[in-house]
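Before I ask anything, here is the structure I am working with.
Missing here is one protein chain; the remaining ones are kept as they sit in the complex.
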Amino acid sequence: MNAESRAAEIVFDRVTKRYAGRDTAAVTDLSLEIPAGTFCVLVGPSGGGKTTALKMVNRLIPFESGEIRIDGRSILELPLTELRRGIGYVIQQAGLFPHLTVTENIATVPRLLGWPKQRIAERCEELLALVGLEPDDGRRYPAELSGGQRQRVGLARALAADPPVLLMDEPFGALDPITRFRLQTELRRLHHDVAKTIVFVTHDIDEAIRMGDRIAILREGGHLVQYDTPDAILAHPADDFVAQFIGEDRALRRLALRTLDSVPLRPGVAALRVAPTTTVRNAISLMIEARTESVLVADGDRALGVFSLDDAGKLLE
Amino acid sequence: MRLAGGGPVIPNFGQGSSCVTGDHVFCWGWVKAHWGDTLGPALVQHIELTLIAVAIGFAIAFPLALLAHRYHRLEQPFGTVAALLYTIPSLALFQLLVPFTGITRTTIEVALVSYTLVILFPNIMAGLRSVPADVIEAAQGMGLTRRQVLWRIELPLAVPSIIAGLRIAVVSTVAIATIAATLLRDGLGSPILDALQDPIPFKTEIYSAGLLAVALALAADTVLVALRHVLVRWPRNAE
Partner (left out) sequence: MTIADVANLHTFVDAFRFIGDNPHFLLEKAWQQIELSLAALALAAVVALPLGVVLGHFHRFSGLAIGASIFGRAVPSLVLIAAFLTVLGIGFANNMVALAILGTGPMLTNAYDAVDGVDRDAVDAARGMGMTGGQVLARIELPLAIPLLFTGIRIAAVTIVATAPIAAIAGGGGLGDIIVNQASYRLAGVLGASFCVMLLSAGVFLALAALQSAVTPKGLRRSTLGRAPSS
């Protein structure tokens, strides 16, 4: 795997999309800057325009006004097919080609770009491993795979030509919760290794919080309501809509983002021992269960310090 | 015009067997004796008629289907014309073409081609339409041009339907081609009609020509099924 993968900056500049015969626009005056290498999640209720915004980037949906730029260049400047071959695209039902094997599916864009056969073969092997599939799976057909496996192939296929941008439209929506959780984790890890610009659409705020470096909340009509890191949004929701969308337990959600090995601890002892990898939120849950107000953070036998409910509250400031 | 070799009414020297004159159900002797002059040539003619008709029919139906796939508005008119064409009895269609192309093989082929068109066109269209929308969306999103989507994704996935259409077309053509004999002594219908016109219809000739026609249809069907196995490598739901 290359250590340096290219990533590109995406900028939405006052983009508007109206469908004929509808009162409200699908996307209204959207301005958004996604720095290169960011994992940006577009989230919001149905009709919020998030899928529309996503599909405008690879021009599957045209827009009337405004501009979308990738690395400074308007997407309208490039020939259409060249633009799309430089963008990875993953959709909910995977859209794998039923008549091609897994490997042939993955090799689609490299073949279009005219890569030499040897390079294609190596790249396919590499990608199968990257997305957690066996080398033998390469010879199988999509009909023989489970939903989770198909999504992995879809992801590998999107990454095949090493595009600087990856667009993902509710890719895990059709999967069962366990598979979804697993794939979310793996995607995060992958992004950590590969650092491409990923634009990810979901209607699930939990998924957004788990996955995103930055979250853009769009409400009906495609209005951008808030665009910030998960922690910032949880700490300071922009308005009532966002607050409701996040949920009343936002304090706990914020604390779910931190683990005990990253917070200041105090010297002392406590009866309840927890590992440093425990999230603050889980620690609070354990404390409530045990009806105590502090825990001892210990790595095996080594005691690292004490953390209390009060300390948790201070973290929120 | 009766092919040389005669029939049951005038016994040939050494071939007026009791089987033939007694009009038993099936006379192997007759079949073996007349393979070369009656049944064999008729079979060959029949194969020619069928192959030409299906080949030309496909050559016309395929581009028409691609066009209708691209310009949806064409599909309805094409489809209705096709359906109505199919209701015209072949006997009538052959005759209706005579003023234009005379009593020739061309007339027969025009009619046969029309019928194969009617079968192939909807099947090719259905095959192209059966490609799931998400597959096409993924293909477009990945940057395949419209032509690439057609040739690399839609057409390969349409192959099963196309072959199904070809199977029906070939079998139907073999059947309809037997009726061509009412116009011109060509194909396996010819021995049958000849036999029917005898004072006592000669059973063996009828059965043997008939069996050949059925065997031809089934053989062609088998070949096409084998072709499908070769072309369609991916697993499909039982249909």
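Here are some notes:
So that you can tell them apart, the chains are marked A and B in the order they are listed, and the count of residues begins at 1 in each.
To be clear about the criterion, a residue touches a chain if its C-beta (ideal position, glycine included) is under 8 Å from a C-beta of that chain, and two chains touch if they have at least 3 such contacts.
Not measured: the values here are computed from a predicted model.
Touch, as defined at the top, links the missing chain to these shown chains in the whole complex: B. From the options B:33, B:52, B:66 or B:88, the residue with contact to the unseen chain in the full assembly is B:88.
Contact with the chain not shown here comes from a single listed residue; of B:66, B:149 or B:206, that residue is B:206.
In the complete assembly, the contact with the undisplayed chain comes from B:171, out of B:82, B:171, B:184 or B:224. Contact residues of chain B toward the unshown chain are 83-84, 86-93, 95-96, 98-100, 164, 168, 171-172, 174-176, 178-179, 181-182, 189, 192-193, 195-196, 201, 203, 206-207, 209-210, 213-214, 217-218, 221, 239.
Keep this in mind: only the chains that are shown with their structure count from here on.
Across the complex, chain A is touched by residues 132, 134-145, 148, 153, 156-157, 232-237 of chain B.
Those residues of chain A whose C-beta lies close enough to touch chain B in the complex are 58, 60, 80-87, 89, 91-100, 108-109, 112, 141-144, 154, 157-158, 167.
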